[in-house]
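A short write-up of the structure that comes next.
Of the protein chains in this complex, one is absent; all others appear in place.
Let's look at chain A:
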Amino acid sequence: MNPPTIKPMYYVGVAVAVVLAALLPWFAPNQFYIHLATLGCMNLMLVLGLAIIARAGQLSMGHGGFALVGGYVSALLSMRGWSPLLSLFIAGLVAAAIAAALGWIILRLRGVYFVLVAFAFSQIAVLLALDMSFVTGGANGLVGVPPISIFGHVLLTKPQFYPFALVCALTTLLLTWLLYRSPLGTMMAATAENQRLTESSGIDTHRVQVIAFTIGSGIAGFAGALSTHYLRFISPDSYTFWESVSYLTMLVVGGRDGVLGPVVGVLVLTPLPELLRATEGLQHIIYGAMLVLCLMFVPNGLASLVQTWRSRQRVAGTGAAIVAEEVT
């Protein structure tokens, strides 16, 4: 059996999707759509970060906390004269470093304990942002965060910022895809499926999970910083528990396997609240009903519909091959 070969059709599909996303500013009826697409890019990065952690078998309920840390780090550094382009990466590294230290200790905890400690971390991050008002501005947050500038080209307006956000999101997507195909990604999937067996196959599963947590949280830090420079503002309310829940919802609705799941989840759930706004008052009920229906009928996420279809074709193919083999 050869490694899963990618048919040219998929490359064409990906290329078309990327071109469409890049051309959005030209055919969007108004700036609101560009704003929504920019939010989608940042959500995609956050959900991909969460997906990487989930790939290794852990659920991070504190994802928003790392985005918050990243946002504040980048805001504070850039307000003190650092280049925002540099501070974005520092924000990612700081979030990753915190995750590595925290992960080393708490990833020895299994299941629900890890979920609780990650949740507690995000709450502590919010409380620190509120209480350390001499640095963070307290409940008012930080206003007037400098915009990102690339070689003197300042990204002030929505159509200017969107391409940068798209490049960041697509790069994250590509790197995640490469990660999933690498030995490390395979070790993550193995750890999630049967940790004891993976350990007995000579893999340090604790280390694999710490690395996944570090990478995923680092991405969250970067995305949080990106969002802060886009909105030019950050406050303790920017990333609360509800943001962590919404990333998790996107991941579950889209699908946890592969990189397609997060893309689908973000594409469906980022614009949904806006589309439902017309229904007045009913929007939360419809949103909730859709989630319940998804969990009931597509428990592996919307992206799994594609995979089911593909594996049906595969089984039909191998079945035919075996029959042919037995006949001859």
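Assume a contact is a pair of C-beta atoms (placed from the backbone, for glycine too) under 8 Å apart; a residue touches a chain by one contact, two chains touch by 3 or more; residues count from 1.
Following the convention adopted for this analysis, contacts and distances are computed from a predicted model.
Here one chain is missing from view; checked against "Spermidine/putrescine transport system permease protein", "Hydantoinase B/oxoprolinase family protein", "Nitrite reductase small subunit NirD" or "ABC transporter domain-containing protein", UniProt names that protein "ABC transporter domain-containing protein". For the chain left out of this panel, the touching residue among A:68, A:166 or A:211 is A:211.
Among A:130, A:184 or A:276, only A:184 touches the chain left out of the display. Here one chain is not drawn; of A:18, A:86, A:156 or A:197, the residue touching it is A:197. Residues of chain A in touch with the missing chain: 1-3, 178-179, 181-184, 186-187, 189-190, 193-194, 196-205, 207-208, 211, 314, 318, 322.
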